[in-house]
Structure formats: C-alpha cells, structure tokens
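Omission of a single protein chain aside, the complex is shown with its protein chains in their original locations.
Labels run A and B following the written order; every chain starts at residue 1.
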Amino acid sequence: MTQQAAAKMQDMSAQVHTARTTKGALSIRNVTKIYDPEGVNILAVDSCSMEVAPGEFCMIVGPSGCGKTTLLNAIAGFHSITSGEIFLDRKLLCGPGKPTAAQGADRIVVFQNGALFPWKTLAQNVAYGPMVQGVLSKRDALDKAHEMLAEAGLGEFGGKYPGEVSSGMARRAEIVRALINNPKVLLLDEPYRAMDGLTKSIMHEALLEVYDRTKVTIFFITHDLEEAIFLGDRVYVLTTRPCRLKKVVNVDIPRPRNYEVLSSEQFRLLVEETNDAVHEEAIKAFRLGERELA
Amino acid sequence: MNNHAIATTAGADSKLAAPTRLSLTWYRLKKKLRTPTPYLMVLGLTLWMVTWWLFSEVWKLPRFEKMPGPVVLLKDWLASEPFYGISFFTEIYYEHIWISTRRILIAFAIATGLGVPLGLFMGWSKKFKDYAFPILETLRPIPILAWVPLAILMFKGFEAPVIFLATLASLYVTTLNTLLGVESIDESYFRAAGCLGSKPRHVFFHIVVPGALPFIFTGLQISVGVAWFSLVAAEMVSGDYGLGYLIMQSYVNSVTVPLVIGMVTLGFVGWFTSALVRRAGNLMMQWRVRALALEGR
Partner (left out) sequence: MVSVGEISRPIAVARSRRSFLRRVLGRQEFWRGLLAIIVFLVLWEIGSRSKEWFGYTLPYVGLLPPPSDVAVAWSDVLMKWGYWESWYQSFRRVLTGFIAAQIIGIPFGLMLAVNRYFRDIFFPPFEVLRPIPPLAWVPASLIFWPTNEMSIAFVTFLGAFFTIVINVLGGARTIDVRYLRAAQSMGASQWDLFWRIVLPGTLPSIFTGAAVGMGITWEVVVAAEMISGGGTQGGGGLGFFIWNSYIGGSLPQIVVGMISIGIAGYLSSTVIRMIGHRAMPWRHLF
C-alpha cells in the first residue's frame, strides 16, 4: 500500500473517532405513508414520530406487518413518504417537495436475507463501497477490506464467495461492508431473523463490539424483545398497522454488555415492561391476519 | 464434500487430507460403480441397440427393413472405403461437419453479440423495454422456417439466408433469457448498491451483468440448440453442403446409411456445442459452481 493511501486510511479512522458522536441524529416527524398498489389505499405508517440521538443504538419493535420496514425504507431512500419529514443531522432527507430521500453511503442498510453480492468474494464485497465512491483505489480498497475483515474475525474468508460461507459469517461481512464507508447511520432490518439462537448470540456480541468501537448510530428492527433490550439504548415500540409510536423504553444497562446481562433482574424487568406493550399489538395483528408488507 | 468439511474443521491435529482432484474423481467413480446405475445404463443402451438390430436386420420387420441396422451402419461408418461414401475416413464427412458447424458459430456469435446487449438494455431501461419488447413479441410467434422465402428474397447467395435463419432463432432466445436474467435479480442487490454510493454505470457492470449471467448462459445453451434446429431445416430446404444437406441428399438418392450417419453425427455435434457453452458458463461463474458444490451438487 502506498504512503498516500496509508495516510488516507489513518485520516478516515481518525474521522471516525472524533466525528462519531456528533453525527447521525435522526429526526422522524409525523411521517405518514400510504401505499397505492392497483388503486387500493393501504395506510402503512400513520403520523409516526421519533427522535434518535447521534450515536444511539435504537431498536424498533412491533408486530409483523406493522410498517417498521416501511420506515426503514423511507430513511434509506427506497420508498417515498406521503407526508411528514425526516431529518439527518438537521438536513432534510425527505419531506414535502422531496418525497423520496436520495440513497447514499451515509445511511447503509444491512438486509434481512443478506445482500452480499454472490458473484464477488467477501473482500470484493467489502471493498465495493470505497471503490465506487472513488475514495480508494481498487488495490487499496481490497487491502483495507482484508484488514477490516480480519478485525471482525473473518480474515481467512476474504477470498471466499458468500455462497461458500455460513450465514452468520455472511451477515458479519455485510456489516463490515457497511462500516468501511463510515456511515452516519447503520440501518438493520431484522438481520438475524433467520438464525438459530447460538449463532444469534455470537452475532450480538460481534455487533456490540463493533458498536463500542465505532459508536455509529444504529437503527435496528427486530421482533425479538430480548435481542432489543440486550443490544439497544432505547426501544421504540410501534403499534399494529398503521404504525404509530406506542411506547419508548429506556435501557439503562451500562456498556460494555455481555451475556451475563441476560440473567440480571434489571434485564428481566425491562423485557416484561416492553412485552406488555408489544403483546397487545401482537394480538391485534394476529386477528387481522396480516401478511407482511415486504 | 464431507471429507473436505471434516478436514477444515478438525484443526491442526487432523491427518485427513482433503482429496485431490484425481483421487476425488476416482473415489466418485468407484462409488458410482457400486450403485446399479451405470449397469442399468449399459443395459438400456444395449437393449435399444439389440432391438434395433433385430427389427431391421435379423427379422426384417415390414417397416424397419428399410432402415439400416446398427451393424450395417457401423460397418460403413468405420470403413476406410465405405460403400455409400461417408465414413470417419472420408474427407467429405468432415467437410459437411465443418460447414454446418461454421455456420452455427457465425450465427451464434452474431445472435449473442446482438442479443445479450439488447436484453441487458431492455432490463436496464424500462422505457426502452416498453418500445422494444412488443416488437419482439409480435415477431417471435412466426416460426423461423416461415421466414425462408423472405430470407431468400432479402439475402443473396446461399450462406446468408441460412445463417440469417439460425441467427434469428438464436436471437429471440438469447434476448429473452437475458432480459429475464436482469429481471430476476433480487431488488435487495440494487438497493445495497445504491446505499453504498454506486453510480448507474457501477450498477450496470457490477450488479446487472454478473447477476444476469446464470440466465444468460441457460439462454445461450438453448440458443445453440435452436440454432442447430433452424440450420438443419434451412440446409434441407435448399442446400449445397452441410449435415442437413447430407441428410436430404441421402434421402433423395435413397441411400439410408449416410442418412442415419448424418443424423447421429448431428445429434453428437449438437450436444457437444451445448456442452461447450455450459463449460464456458461454469468457468465464468465460479461463485455458483463452488456454492452448488457445497450443497452436494
């Protein structure tokens, strides 16, 4: 790697540490989203508001099909919103006159079923972002990718294709792919949904380690209440479709956290508190027999 | 594949080495030989050959006696001075094969060179697809051979119309499959690329093209088959050289042995070209080959 490139990378890491805590504030104000497939109006999100502080690890929970993914899609710029505004660090992402946010490397999504490009190796996937943005040359991007993959414990798998590694490893690689771009917000859409309990707990620890290191704002959607309380700073409970903010639970458990937290009294109480709120909504959703909005 | 998994997870103490390519092949062969499958295969083929032989040469059944049996066929095919003029030793046999194959290569090259970009572009731009697709779909139901008279009118000589027909047939298949390939790419990949700051040209080269490759290659395999189909028909209708012509001429001259040799050769060459395309596809799509291997395929 050239001197310049090494210096550039040093720069970027430094930026991470200083700028981290002042960036990534999400402000969602009275957002409403109405879908109109084939002339049928579906109200997905109904005047939902929430404020996410910079560097906050925020968890979004709610019953299936309630519209949580719609919110995430709106923030990421995949869908438009019908009314309301979303701000990122006081800059308008989308709102009146600009219904769809521009997609960008400041808000990167980690997808539910994994979206590592199957035709690129893990390292090539990770290197993709800096390379297409022109931030690093191909060579340097690949070097940095290998380095970051090694940091995440995936060093020997850099040259493998996503189809050759386990889903846990693929998901971790996807998170590395996001982080190499120093995003302001990391958007996670039920990333560990399809995993068994053991793999999940490893994923949790890995994610916590990453968060402690980078303090990036995380917007994490999940069904799993224990996951929510274990990982997050604040848990936002949403109602059934159309979703509104029902309750905010503050998780005061100190960091760094480890699996011993799971058996603590405080943890149990928090889970109960959240569960009471979610359970009602879950029953409503079950009665409506909703299919999930993708 | 199990051996490989054990070898990597067993750690430093493992004395199991992952089997190398030759021993792996041998292992697979031995395993296969223990199942009844290969013996049944031989049985099936032998049964077929024997029945054919009995029907046409030994018992001389009413309709079958007109067709050459396998023995007669092989005698001529392998003879250095064949009675009917076509065998592995005659030059003209290879000329026919080469001429047909060359036409296929040209048709395939043109069809792929036009069809893949066309399909990619139709998948990429909805506007373009809205204009181009209806024209394609309106022309496609017209059978290729129905174009023969028009082809003869439009193109001078003999080679051009024949190649035109084969190209047209391939073009439909290639374009459609490429289009399908692009449309089959999961939306998430496009979204991920967008999140990561890609410009449109990045998306095209890094997502669309590789993502569509599996369908493109399936299409290419089919298009080779379709090209042969059309080529043979065209050669039969109006010909001077080539396997289709050979078959037709043998028919006209009532010599059945070269006729059947022609047919069998055609089958083989068709299969071979298809297999070549499939191989090329596997080479270009290493990621798929490796992932499928892990699934035991």
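Brief remarks follow.
Here is the rule we go by: a residue touches a chain if its C-beta (ideal position, glycine included) is under 8 Å from a C-beta of that chain, and two chains touch if they have at least 3 such contacts.
Quick caveat: nothing in here was measured; it's all calculated off a predicted structure.
Listed residues B:123, B:244 or B:281: the one in touch with the omitted chain is B:244.
Considering the full assembly, B:236 is the residue among B:73, B:163, B:236 or B:277 that touches the omitted chain. Where chain B meets the chain that is not shown, the touching residues are 36-37, 40-41, 43-45, 47-48, 63-64, 66-67, 127, 130-135, 138-139, 141-150, 152-155, 225, 228-229, 232-233, 236-237, 243-244, 247-248, 250-251, 256, 259-260, 262-264, 266-268, 270-271, 274.
Simple rule for what comes next: only the chains that are shown with their structure count from here on.
If you check the complex, the residues on chain A that touch chain B are 76-78, 103-105, 107-109, 111, 113, 115, 117-120, 128-129, 132-133, 161-164, 177-178, 181.
Only residues 186, 188-189, 191-199, 202, 206-207, 210-211, 213, 285-288, 290-292, 294 of chain B touch chain A when the two sit together in their complex.
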